[in-house]
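Yeah, one chain of the complex is gone here, protein chain that is, but the others are all in their spots.
To keep things simple, chains are lettered A, B and C as they appear, and every chain counts its residues starting from 1.
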Amino acid sequence: MQFLSDNAASVHPQVWEALHRADCADTPYDTDALSRRLDAAFSDLFGREACALWVATGTAANCLALATLVPPHGALLCHREAHIETDEGGAPGFYLHGAKLVLAPGEGAKLSSGTIRPVLDSIRNDVHQVQVHALSLTQASEYGRCYRPAELAAIAGLACERGLAIHMDGARFGNAVAFLQCTPAEACGAVDALSFGCVKNGAMNAEAVVFFDPALADLARHRRKRAGHLQSKGRYLAAQVLALLEGDLWLANARAANAAAAEIAGAAADRLLHPVEANEVFLRCTAAERQALRARGFGFYDWGPDAARFVTAWDTRPDDARALARALAAL
Amino acid sequence: MQFLSDNAASVHPQVWEALHRADCADTPYDTDALSRRLDAAFSDLFGREACALWVATGTAANCLALATLVPPHGALLCHREAHIETDEGGAPGFYLHGAKLVLAPGEGAKLSSGTIRPVLDSIRNDVHQVQVHALSLTQASEYGRCYRPAELAAIAGLACERGLAIHMDGARFGNAVAFLQCTPAEACGAVDALSFGCVKNGAMNAEAVVFFDPALADLARHRRKRAGHLQSKGRYLAAQVLALLEGDLWLANARAANAAAAEIAGAAADRLLHPVEANEVFLRCTAAERQALRARGFGFYDWGPDAARFVTAWDTRPDDARALARALAAL
Amino acid sequence: MQFLSDNAASVHPQVWEALHRADCADTPYDTDALSRRLDAAFSDLFGREACALWVATGTAANCLALATLVPPHGALLCHREAHIETDEGGAPGFYLHGAKLVLAPGEGAKLSSGTIRPVLDSIRNDVHQVQVHALSLTQASEYGRCYRPAELAAIAGLACERGLAIHMDGARFGNAVAFLQCTPAEACGAVDALSFGCVKNGAMNAEAVVFFDPALADLARHRRKRAGHLQSKGRYLAAQVLALLEGDLWLANARAANAAAAEIAGAAADRLLHPVEANEVFLRCTAAERQALRARGFGFYDWGPDAARFVTAWDTRPDDARALARALAAL
Partner (left out) sequence: MQFLSDNAASVHPQVWEALHRADCADTPYDTDALSRRLDAAFSDLFGREACALWVATGTAANCLALATLVPPHGALLCHREAHIETDEGGAPGFYLHGAKLVLAPGEGAKLSSGTIRPVLDSIRNDVHQVQVHALSLTQASEYGRCYRPAELAAIAGLACERGLAIHMDGARFGNAVAFLQCTPAEACGAVDALSFGCVKNGAMNAEAVVFFDPALADLARHRRKRAGHLQSKGRYLAAQVLALLEGDLWLANARAANAAAAEIAGAAADRLLHPVEANEVFLRCTAAERQALRARGFGFYDWGPDAARFVTAWDTRPDDARALARALAAL
């Protein structure tokens, strides 16, 4: 019973079906019929003009988006526990040609206008210090916390005031939308580019990076090829993304994962390190307790010496979640 | 009846089966059971210690390999019509941090010690000119020509004399081995790194980059993550590569493509621009002739004003190749 | 009697005086009184709004300018014998983050609209090929040839038509203006950025890079710092540049160098490989003749097996030029 991560979950049956349907001749790269449907599909989803590119990984999605927003001599402001800072192997440094990541604090790995502003204010406006050109937010955050529309609006207001672009790392965007019960547009606010996560949500190896400005998308198309991310059989990636959008499968999958997480959290309310707003549960848990859980067949990561992280996915069996909930309650 | 390219062919049934077998829980990235089999599989194939990494594209395979062989301030020597020079959107410039591509001529888009040596000799050994650190060969070449083992040995001798590493772009390595009727080891010679092509040969979106020095592979692992090419569900890529190696499917597929190309070439021997040694056929062909072929349902690229390129793939139907052969003969 | 190069000539007395005058306290970097005079000085010189930055070398001047005109995923078109291609140690690859140099031919190391156009036309407008964003011209060229205003206008017309920016490497811009007997503005035409050479023309270690768009200059200021080229005692660089502009010393120096070259060329008219339009003289010259010249105390570079290059500078003594002329005539 695995709760290690959602990043290695299996592939959803409807995605498999879409992959097989794509297994007929078409033109290469992103000129096939499926790839050409992405812009319209995401424009529909967000209710405004959107251009979407498939890529294989969330890291590539994030970095291609950021490379359109931040010049090599500039900086990007993100949370100090953001995935791009801590777990992407320095990919932003590569894709942004050495642009700087300026770090800010914030509860639950979320930024706020209140934590961003003093960091911006601490940077002298001269050539000796690297100037911030964009913000990156993670929806849901590394601790499974969701930005409310009003929080996003406050950040967007600050960004507008300072002339900053906004990127959203939506590796778990579906889980956030499912939790917030708002529209996708409300869950991302006035962002310029969004990494729309699919791999953690039922896909095999396709993510979408969505731009709300065609000029940025055009830049990203050149950068995608340059980064070796323009697959020649792109139709198999487009198929995955479209399958998730079809009938809002992405949302159904995210709801399933969230529900499993909620069940687990409900059984361990007194142990929660963070409110559970998506599909991740961080619990206080001693080494002995963790050992006991593992002995009963539960897989998960330690989170420092006194805590554990449990992640659910679209394919987490309700029985497994229930079993974990019972085991936690019984600790 | 498409002869546009092998790069958008369908996925081989055995690859599909392998993909489905991989659709069960395993650990992420390249820690799964399938990914961990790659080193041994390629060591077996080449009869010497090899380390292999999956990546999604040939461009990424080439560039990750090259980045381990050439420092940012160095140069790479390749044919002036090499794919890395002409068709990878500047990816070598990105992955190699601005290292230079030094170009050399050579018949059939093949380098030879005779064409490499004068280019090397023309570079002054000082800091004002960029020094060559590695060679890149393409097997089979952009014109479907194959390096014979003796040609590779001559180039390797020169490389050794000048302290240069060797990379081989094997996007169509299978086609070369099928033509040369030699071992894979003989078909690559003393290379340091090989891009072992799978996508054009029955895979969906996995290539292998093979290193014959573990230290280079270790570098490439860091660079792969940094380039956003470390997929979290890597098992689906490993599965594709292993499926092609299983029972030498890669070779069977390449032979099928070569056979189709040979049939076409046989019907148009007087039109050949290049001897056909792999799965590409370049023919003299007037605009009117091309129009006539297209009117009969054949898809292919123009190759300048007076020629056409026909590419076969593992899934080219023999009937289609025969039909094209007849049509060419009847022109 | 050295005719090796103008790049190691001595420092002009008026530059020395300016350096000493700068040896008093002022604010650091480019905030001092001298540095702040540069924009106005170059605006006067060119008769249009200009922003000028000092840097230490021509390579830095060229690359900082180019980095404002070409994005990392783009290309720059230059002559295949341009200094940036052949002799700057790969600096454009570094400063432009791997952008490509696309090469074009042209007599006398000069480009023309006629040699540029077919190269541009050969590049498919897709993401697989690197798109050209700017041209770089060298005035005077590597072979000491000067672009006439009409030639510049034709190139500018093509650039405008294709949406390309123009950079001019003016390491020997003074020599070109002296030869062309036109205004500085006419000698550079509609360029976006100009490397205005000073080091070869009497300065110690200051060049100016001139932008005709304040936004580009602003970018370059950030890039200059980032490249470690923002000297804290910048006043000593500004002093050098201003000293050369003062009373058109730059033009007087260039005329002196040109006159010396003309004297040499006049004595060897039948040997000239290129018309002498600046301060470089390329002559057919056998090995025995070169040996004879060296035996008489003349220093110069061989230029391949059958030629020699003689370069004059602002400080070439007329007697030395005359002696060389006589020696050549007597060969």
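Just so we're on the same page, a residue touches a chain if its C-beta (ideal position, glycine included) is under 8 Å from a C-beta of that chain, and two chains touch if they have at least 3 such contacts.
It should be emphasised that the depicted structure is a prediction, and the values quoted were computed from it without experimental measurement.
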Per the touch definition above, residue among A:H12, A:H73, A:R255 or A:H274 touching the missing chain | A:H73
Hidden-chain contact residue, picked from the options C:Q2, C:N175 or C:N279 | C:Q2
Kindly state which of the options B:H12, B:H83 or B:H97 is in contact with the chain not pictured.
-> B:H97
In the full complex, which of B:R21, B:H222, B:R294 or B:R326 touches the chain missing from this view?
-> B:H222
Which of these, C:A18, C:A41, C:V55 or C:L283, touches the one chain of the complex that we don't see?
-> C:V55
Residues on subunit C facing the left-out chain by the touch rule are 2, 4-5, 7-11, 16, 19-20, 23-28, 32, 55-64, 88-91, 93-95, 199-200, 204-205, 222, 225-233, 235-237
Touching residues on subunit B - with respect to the absent chain | 71-73, 97, 127-128, 131, 219, 221-226, 230
For subunit A, which residues reach the chain that was dropped from this view?
-> 72-73, 75, 86-90, 92-94, 96-100, 127-130
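We take it that only the chains that are shown with their structure count from here on.
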Copies subunit B, subunit C: same or different interface, half of numbers shared as the threshold?
-> same
Quick one: subunit A and subunit C, Cα centre-to-centre, how many Å?
-> 50
Chain centre separation (subunit A, subunit B; CA means) in Å | 34
For subunit B paired with subunit C, centre-to-centre distance based on mean C-alpha positions, whole Å | 42
Which subunit B residues sit where two or more other chains touch them?
-> 88-90, 93-94
